[in-house]
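A protein chain is absent from this complex, but the other protein chains hold their places.
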Amino acid sequence: MKKILSFLIPSLLVSGIASAEVSAETAFVFNTFLFIFGGILVMFMALGFAMLEAGFVRKKNTSAILLKNIALYSIAGIMFYLVGYSLMYVDVSGWIGSLGGAFYNPSADELALLDGAENVAAIADTGYSVASDWFFQMVFCATAISIVSGACAERIKVWPFMIFAAIMTGIIYPIYGSWTWGGGWLAEMGFSDFAGSTIVHSVGGWAAVVGCLILGPRAGKYSKDGKISPIAGANMPLAALGTFILWFGWFGFNGGSQLALGSALDAVAISIVVVNTNIAACGGVVAAIILSQIMYKKIDLSIALNGAIAGLVAITAGPDLTNHFTSMIIGAIGGIVCTIAIPMLDKMKIDDVVGAISAHLVAGIWGTLAVAIFGGGDFIVQVIGIVAAAVLVVPLSAIGFYILKATIGLRVDEETEAVGLDKAELTTVAYPEFN
Amino acid sequence: MKKILSFLIPSLLVSGIASAEVSAETAFVFNTFLFIFGGILVMFMALGFAMLEAGFVRKKNTSAILLKNIALYSIAGIMFYLVGYSLMYVDVSGWIGSLGGAFYNPSADELALLDGAENVAAIADTGYSVASDWFFQMVFCATAISIVSGACAERIKVWPFMIFAAIMTGIIYPIYGSWTWGGGWLAEMGFSDFAGSTIVHSVGGWAAVVGCLILGPRAGKYSKDGKISPIAGANMPLAALGTFILWFGWFGFNGGSQLALGSALDAVAISIVVVNTNIAACGGVVAAIILSQIMYKKIDLSIALNGAIAGLVAITAGPDLTNHFTSMIIGAIGGIVCTIAIPMLDKMKIDDVVGAISAHLVAGIWGTLAVAIFGGGDFIVQVIGIVAAAVLVVPLSAIGFYILKATIGLRVDEETEAVGLDKAELTTVAYPEFN
Amino acid sequence: MKKILSFLIPSLLVSGIASAEVSAETAFVFNTFLFIFGGILVMFMALGFAMLEAGFVRKKNTSAILLKNIALYSIAGIMFYLVGYSLMYVDVSGWIGSLGGAFYNPSADELALLDGAENVAAIADTGYSVASDWFFQMVFCATAISIVSGACAERIKVWPFMIFAAIMTGIIYPIYGSWTWGGGWLAEMGFSDFAGSTIVHSVGGWAAVVGCLILGPRAGKYSKDGKISPIAGANMPLAALGTFILWFGWFGFNGGSQLALGSALDAVAISIVVVNTNIAACGGVVAAIILSQIMYKKIDLSIALNGAIAGLVAITAGPDLTNHFTSMIIGAIGGIVCTIAIPMLDKMKIDDVVGAISAHLVAGIWGTLAVAIFGGGDFIVQVIGIVAAAVLVVPLSAIGFYILKATIGLRVDEETEAVGLDKAELTTVAYPEFN
Amino acid sequence: MKLVTAIIKPDKVEALRQALTSVDIQGLTIVEAKGYGRQKGHTELYRGAEYEVHFLPKSRAEVLVDSADVEKVITTISDAVKSGKIGDGKIFVTEVSEVVRIRTGERGAEAIK
Amino acid sequence: MKLVTAIIKPDKVEALRQALTSVDIQGLTIVEAKGYGRQKGHTELYRGAEYEVHFLPKSRAEVLVDSADVEKVITTISDAVKSGKIGDGKIFVTEVSEVVRIRTGERGAEAIK
Partner (left out) sequence: MKLVTAIIKPDKVEALRQALTSVDIQGLTIVEAKGYGRQKGHTELYRGAEYEVHFLPKSRAEVLVDSADVEKVITTISDAVKSGKIGDGKIFVTEVSEVVRIRTGERGAEAIK
């Protein structure tokens, strides 16, 4: 029974008449649950990335990319616990946090509550459980490094990649995070990035650019005479699966970024965020389909999938803008800039296996600017925030990658690349019975 | 710690003693969250359909079906926003809604709240956020067209399909929706279809029948001498994946259709709906397994999977019936009618690639009747509702399909069909390294 | 906007000032919703197992394992409804429950509420809706049998397996469950197993051991001269997909096992459980990667995936321990014992296709002991609980398997095994176009 | 005895099988192949970059026949798979000095009857 | 030199390899194939409709041997894969006028030693 909704309202009124507001403890439960709910959805995005990337690589590198994905999520979880959360959120000086919250644990008050103390009111006033917040922040951190794994696939060695993942999630991402969500200088300037078009997606995207440049393209991708030999992804159903899972998880990514559910205002805001998130992705898909048809006379499924991601990334900076039409347009433009960026990167010989740079960095920049364009922020400040991400992430990740290159080596040798990483670095071939 | 539940209750009482009821604002949050939660789960069903269909088609048409699925969900999201929701729910005259709510946006009151107005009580009394409701209704709309894409797979051209998706989600589905959930004449008669066995599944199923008839069967499926040459689906793990995802999403589909969570009554009702939904699917699977073993001396996995869907579709009209045993039987009969319908459709030379007509239309009719049989509605009214769906959807979708056929063409030519849609209409082969 | 959290709290206070506590009805809604939410996530784990197992078997047995998985979940749903829940929870004598709650249905009070009685307060005092609890318990039951299907894959006949699934979910699991969560003798002793390292995972694991021993290894796995010929899984992306889905679902498995969400205490507790669950899995993955690199000079993806599961299983007995570092260590040791157990089982010629015994039984025992080691229970009692599981499950499942062996036969014949179960017992080949 | 090998389009395998059966040739082995002859592949697009596909999917069919049947088989195959378009394929014949039916141990012409 | 080709059941490849190794034949090439001879395929069911499967999966094995070894190889293969049931397969022998070991450029009998 739907519209019959109107029949329900009286009963709500009846039962709700005594006290109209949400009690502090109820709000605490709602807020905490939102973090858990949103966090679980964003955790699931790690699978989305894993599947998307497994679909876009060749058979012979499929196990390696799966391993990198489960490893990076695990490493992110550990590094963010050890130092990342603390650097990002604890005693942020403006430029960076401290190590005071390393090995982050429940608060003393919460532990007391669990041990039987009757400090419910004090706890309720904190608004949410610290562990739930930690969880929600951690999964965002994992997203940033997921972006790198896809772009650099099929040629980066497994161990150096895992070490870079530790650097990225333990240091690089938390520093930029401290400037923004941690309350540092960009936050003080009023930089507006609701769920992280820049903070998560561009940061990951810049590291991906640096990785691709230092690694160089896959063997055979660009020939000396300037020709491009595309290397088709082995498994499109996996790529589509990954894209849909990302879309699904994004409701937690953006919706959870309201950071509270314990009032009508928050519930309304999240509803709007969810609708905008969805319609932006729709716009991204439709725009990418139409544009790929125009540009290539045929539809490119892989570009349509990237279009969905680009639409989602684009709306991530401002899903709280209250006009759904605007969101649709922001998403559609995200799909367009991504579709255009894909062949441009190829012309620049930046070999991004999954289109991560186009979908996350390019669309992320667009989305961050769009907030200002559609009235949710100051244009100059938005530009500063975008530039700051590049200025921070490019050198730091270059240093990380170069040190790895100089020491244990970053790229597999030619023979390994020809044979595939699965046989060379792993014991596990992805599809042993399919040849 | 489980049963230790009894230990918990005192503590609940302690903390809950002050006010026993759910406050209006709390109820508003609960209700809104239910729409978001349920809507996200139903959105995920779009992936379920995509995977199910990708598993049932041949390799050479896999990218095309993936594209159609992500496109149809995107088109549904846009069309329902532009006109569909309005036609279905805004100023429904009895026969159709209006365009007064086209480009649907948050209510003025909600926008005021976000802008700082202290109109919380007024908002709380509306019961739920309008955007959350819109989201929940939109995902249902997308489900209806998903059914069509599967049945008509492997031969319908991509662009005409996308146009039909726009017609279906912008016009056809909303009209029938306005008659029922929109509060129109069928609702007034007392037509009982809790979450849409008819409103969603039969409506989609009728359009699928029309599509299959106008398109004709795939080349080689039925030979002139009356023999049937089955065309096996390329990837059963994907089909199973899709089925499980649909099952998972169905908890949102049926559970969310309670439309409120903000009272003990609603919580109890949703719990019952969830249990019934699950046990009906179990019944459908077991019945389909046993029946396929009896009919064919071996178990047919693809029929077992269809049985799950049929059980779910069957219970969708009445998951609020309070006896779980009844639900199991309704689901099992759903599985049986679906299993029987599959070869019958083949005898009628209706070439339904994924079994959508058997699982959605046939089981949907059964489920809608079952509501009356088990005491949840009037039999005559239920029949009227079922017939009304056919009477509305068959001609409208036939007109849509015929216009497309006469203009840009509906079916790919023989050569394209032999080569596969992936190569002919897309640039993207699904499994380029697997031959 | 994140850290900007601090800005939000005042507004929470404003709206929440009137009444500070969670009302009884609100708590009822929260608790019931937790069961539904957690139950849905755990239901999704059935898909996780299905995909994991489909990835680890060979092509020719893939449809069969998919069928077994959807069948076992359906059978569990029906058997637990018919008798299992009752034996486990209704009038538990200490040694077993009764059949008084067979064909479990909503309580009379809840039905009255739905029929319009104004007994809200009485309902609210029960703490949660009975159907939601039933649902949550049922999905756990399904998990136990999932473990068996993976270990015994590729050689157990489909029908006998389905009958064993009925025995396991209708009788064996409920008996051990009644001793513990049902409030029987082990619960009275103080056996501590928060979400079921032993109650679910070891119970399933013991049945898997018995199944593997009675069935014997797959043809060709162990040659007479003592050599092991590994049989590689056909589809690693599916195995990774399944692992991530299990991880995702585990948040419901462990988080939901708090059994209540309706207070700040519960919200805090669940948050901690969620974080611990996650970090234990991270520890399991990283430990398994490092150890496989050390042992084999290369990383084994399949072991890394098992490591995630082992970490999750290990933390399941005590995810409520309040130090996250401890959880990481428990998970890491879980990953280590699993990685070591895998080749050991092969040496004992126990042919476990998916590593279920190593990941569920071995890591489950470790996790149950870890609770005592880290101060959450008594060591002797934990050991008694672990031994009790073996003493109950091994003979009962051996009887079940032997009766099946003596009557309809348990293992497929040599020819069937060579051809594959998909062709012999099903009509459905998993990948007909991939050869 | 002779071995007649034909490289044909994959979608002609069924027609070939029916044609051979109808002229009473009771044996056939097929292998999936890829190749080019006069028909030269074509360009495809992926993510906006054009690339040349040099090989086209083909099926390679082998029929062991009595020397006397060679012409009949060539004609049968040609008729069954010919479309007159480029890419129709090739047939070639090689001499076989011995054939054995494993099951019975029969040799020579007996083994292909 | 001769080329001995055998069409066998896929699950006999391992037995074939071991048998050839045991008689000191150090080279083998296998291709996945499908075919029919006397053994005619069978009916299968899919979603309630029966259909005929005409081709059965086979493996096609090739061994280059010195002419003197042909009989030995035929016997070895036959013994290794024979079950006496229909579908055991066929062996056929063709003349090879030249063999080259690419790595060394050796020709003729040298190239297959």
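When the chains are written out, they are named A, B, C, D and E in that same order, and each has its own residue count from 1.
The criterion applied here is as follows: a residue touches a chain if its C-beta (ideal position, glycine included) is under 8 Å from a C-beta of that chain, and two chains touch if they have at least 3 such contacts.
As the structure is a prediction and not an experimental result, all values here were calculated from the model.
Visitor: In the complete complex, the chain left out here touches which of the visible ones?
Guide: Taken over the complete structure, the missing chain's partners among displayed chains are A, C, D, E.
Visitor: Could you tell me which of C:I342, C:A356 or C:A424 touches the chain that is not displayed?
Guide: Final answer for the missing-chain contact: C:I342.
Visitor: Which one, C:F103, C:Y296, C:F325 or C:F374, makes contact with the chain that was left out?
Guide: C:Y296
Visitor: Touching residues of subunit D against the unshown chain: what are they?
Guide: 2, 6-8, 31-38, 54-55, 58, 60, 70, 74, 77-78, 81-95
Visitor: Can you list where subunit A touches the absent chain?
Guide: 418, 427-428, 435
Visitor: Counting contacts across the full complex, list the positions on subunit E that touch the omitted chain.
Guide: Contact residues on subunit E toward the absent chain are 1, 3, 17, 26-32, 64, 94-103, 105, 111-112.
Here is the rule we go by: only the chains that are shown with their structure count from here on.
Visitor: Check B-C against C-E and say which one is joined by more contacting C-beta pairs.
Guide: When the contacts at B-C and C-E are counted, B-C has more.
Visitor: Taking each chain's centre as the mean of its CA atoms, which one is most distant from subunit C?
Guide: So the farthest one, by centre of C-alpha atoms, is D.
Visitor: Counting only Cα atoms for the centres, state how far subunit A is from subunit E in Å.
Guide: Distance between chain centres: 53 Å.
Visitor: Using the touch rule from the top of the page, what residues of subunit E touch 2 or more other chains?
Guide: 32, 45-47
Visitor: Where in subunit A do residues touch at least two different other chains?
Guide: As it turns out, subunit A has residues touching two or more other chains at 15, 19-23, 25-26, 37, 120, 232, 235, 241, 262-263, 265, 296, 298, 300, 302, 431, 434.
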